[in-house]
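A single protein chain has been removed from this complex, and every other one stays in its place.
Each chain carries a letter (A and B) given by its place in the written order, and its residues are counted from 1.
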Amino acid sequence: MTPTLETRLYEAVARVRTHWRGSRLIDGLEPGVDGTRALLDVARIYRANRLEIGRMRPLLGRAVAGLFFDPSLRTHTSMEVATGRCGGHFVYLQGGEATWKMEFDEGVVMNGNTAEHVKEAAPVLSSYADVLAVRAFPRTHNRDETVIRAFSRYAGAPLINLESALAHPCQGLADQLTMADLGGGNSFQGKKICLTWAPHPKPLPQAVPLSVVRAAILGGADLHVAAPVGFDLDAEEMDRVAGFAADTGAKLTLTRNQAEATKGALVVYAKGWAAEDRDAHAALAAEHGNWTVGDEAMRTATAFLHCLPVRRNVIVTDSVLDGPKSRVIPQAANREPVQAAVLLSWLL
Amino acid sequence: MTPTLETRLYEAVARVRTHWRGSRLIDGLEPGVDGTRALLDVARIYRANRLEIGRMRPLLGRAVAGLFFDPSLRTHTSMEVATGRCGGHFVYLQGGEATWKMEFDEGVVMNGNTAEHVKEAAPVLSSYADVLAVRAFPRTHNRDETVIRAFSRYAGAPLINLESALAHPCQGLADQLTMADLGGGNSFQGKKICLTWAPHPKPLPQAVPLSVVRAAILGGADLHVAAPVGFDLDAEEMDRVAGFAADTGAKLTLTRNQAEATKGALVVYAKGWAAEDRDAHAALAAEHGNWTVGDEAMRTATAFLHCLPVRRNVIVTDSVLDGPKSRVIPQAANREPVQAAVLLSWLL
Partner (left out) sequence: MTPTLETRLYEAVARVRTHWRGSRLIDGLEPGVDGTRALLDVARIYRANRLEIGRMRPLLGRAVAGLFFDPSLRTHTSMEVATGRCGGHFVYLQGGEATWKMEFDEGVVMNGNTAEHVKEAAPVLSSYADVLAVRAFPRTHNRDETVIRAFSRYAGAPLINLESALAHPCQGLADQLTMADLGGGNSFQGKKICLTWAPHPKPLPQAVPLSVVRAAILGGADLHVAAPVGFDLDAEEMDRVAGFAADTGAKLTLTRNQAEATKGALVVYAKGWAAEDRDAHAALAAEHGNWTVGDEAMRTATAFLHCLPVRRNVIVTDSVLDGPKSRVIPQAANREPVQAAVLLSWLL
């Protein structure tokens, strides 16, 4: 007898829990290799049966509070839709003036312009919501994870990082699902994945490229990271994820040669990020205008990915983005099922 | 045996679909004469059984994304309530800074202040939501429909225009429902409807007056449009809607004489719009301060309508608005049922 959808969903969620009992998704490594695979299985079930699962209302009576200190289109919408479709209620909160200006430092005499300390905000929101989700880009420097760390410390509820300085774990999960789709269904094990730096006028943090690296290593890819001199990824974070490669058979190659890195790749994943010398970013980025991904870079590659939003004709040409190799829309669409999978794994 | 509410609702929705298979509501003419009548029947069923239909959850598991580039009270609330009451989930998105500044031009090198192209935004939102709804007033000139046209081109999901430069189709549907209520229940066929220009300090676009014209023509009214010299409605749009008059028996009279136009009218619908010479608007509008609708203009008319928000004692006097002939509140209330009807016709 074929198991019902409900049974399949519950069993897939149960498999996540045998590998991952945690209630934090901050850098995306938390579920581990097996937990991540199990999460992606839940996501596939959700994706193939979205409306039917929506009618099952698995999150009935549950609330998710999303606190956004920074702009969002995909993350906000996909998180809210994943929650709402499953019968839960999503509260969108705009960080800053629409709530109260928040204090993150300890021991401060709060007689200035901050009105609420995270030591109250995090537990209070945890009392209303079954899950918190927080988006906070870095303020002071590109490794500044003050906000998400403070919430992780003081929130009693399960917590999802919706992009911080160093990680965008939901993007990482969606990327794995997308790369596995391209790799033949359930895996991109051993496939060549190219992450290439590309020009961007702003010195962006490394949340996405580091999450791509983590995704590729967790999935056992043959990962090639191409970036010009002066644009190396954060060494500490790269070291941490390298530890997973032994378990997954992943390989990591760092190169200055975009052409080499893209050659024959299953995926060319482009992203801009800041120069190590942040103040010199504009000048250095301008020197490497030829790193814009165009048809030539894609010639022998199978698919183009980007987390979006993407600056057309700066990161990548119209011709690639509007061409048959671009998979950025299904990639963005995969945000909803992976986030639903995380919520279901915590709340079902 | 009396059919159940559920049966009546499904049958009414099925009738809409026999006349209208499209998935765009942009200028309001799309459902055609018969499709519009069928939509209004669905709206009447919803209106008479709002709580019961709410408990039936006809939109369970469905999501609607509403992207607002401009302010809204009625449109946002009625759209969100219609979705939520039916069991669907509505995501409110603020266009601009809370999401990402959006690019609408083709072929642009995006190294300026726009971060996301509509060519990505529209299909990505379509992947999460079952219906998109977009509100974008004109930016550059009063015929500028860039935003809604771009979404219509690139959105895979059904799309509702929540007010653009030239159309406010949900307002038009609510106006038809309201005028039919006043006309004796199901129709205002052959009734005199007066649309009159009224003073407003700003050179407003013609979305609402053109939608009133379309509503009146679709409903077969004897429409009188009164406006001073220099305030004619858009000729191209007027020509397009005139084509429907033959099917509905509608008549159209253009006049400079507000008193003539309002005389014995079932409805006096007031609205301010820009002078054809937009730069001369303030001066020209000031010359016609006596076009404010007051008790004298309403003497022989049955009902006063306005889309709201309305500037009191500029468009219309307190005495009319607070008097027994004002029907602006039931008119605004009709927004919820007509929008529910559109959603149900697409998603049930």
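Things to note:
The rule is simple: contacts are C-beta pairs under 8 Å (C-beta built on N, C-alpha and C of every residue); 3 or more make two chains touch, one makes a residue touch a chain.
What you see is a predicted model, and the numbers here were worked out from it, not measured in a lab.
Listed residues B:Asp27, B:Glu80, B:Glu103 or B:Glu145: the one in touch with the omitted chain is B:Glu80. When the whole complex is considered, the residue among B:Asp130, B:Glu145, B:Glu163 or B:Glu336 that touches the unshown chain is B:Glu336.
Here the missing chain is touched by one residue of A:Asp27, A:Glu103 or A:Glu336, and it is A:Glu103.
Of the listed residues A:Val33, A:Val91 or A:Leu204, the one in contact with the hidden chain in the full complex is A:Val91. The set of chain A residues touching the chain not shown comprises 60-63, 65, 89, 91-93, 97-100, 103, 106-111, 115-117, 119-121, 123-125, 127-129.
Counting the whole complex, the residues of chain B in touch with the unshown chain are 50-55, 57, 68, 71-74, 76-78, 80-81, 83-85, 90, 92, 94, 201, 308-314, 318, 321-322, 328-330, 332-333, 335-336.
The criterion applied here is as follows: only the chains that are shown with their structure count from here on.
The mean-CA centres of chain A and chain B are about 39 angstrom from one another, to the nearest whole unit.
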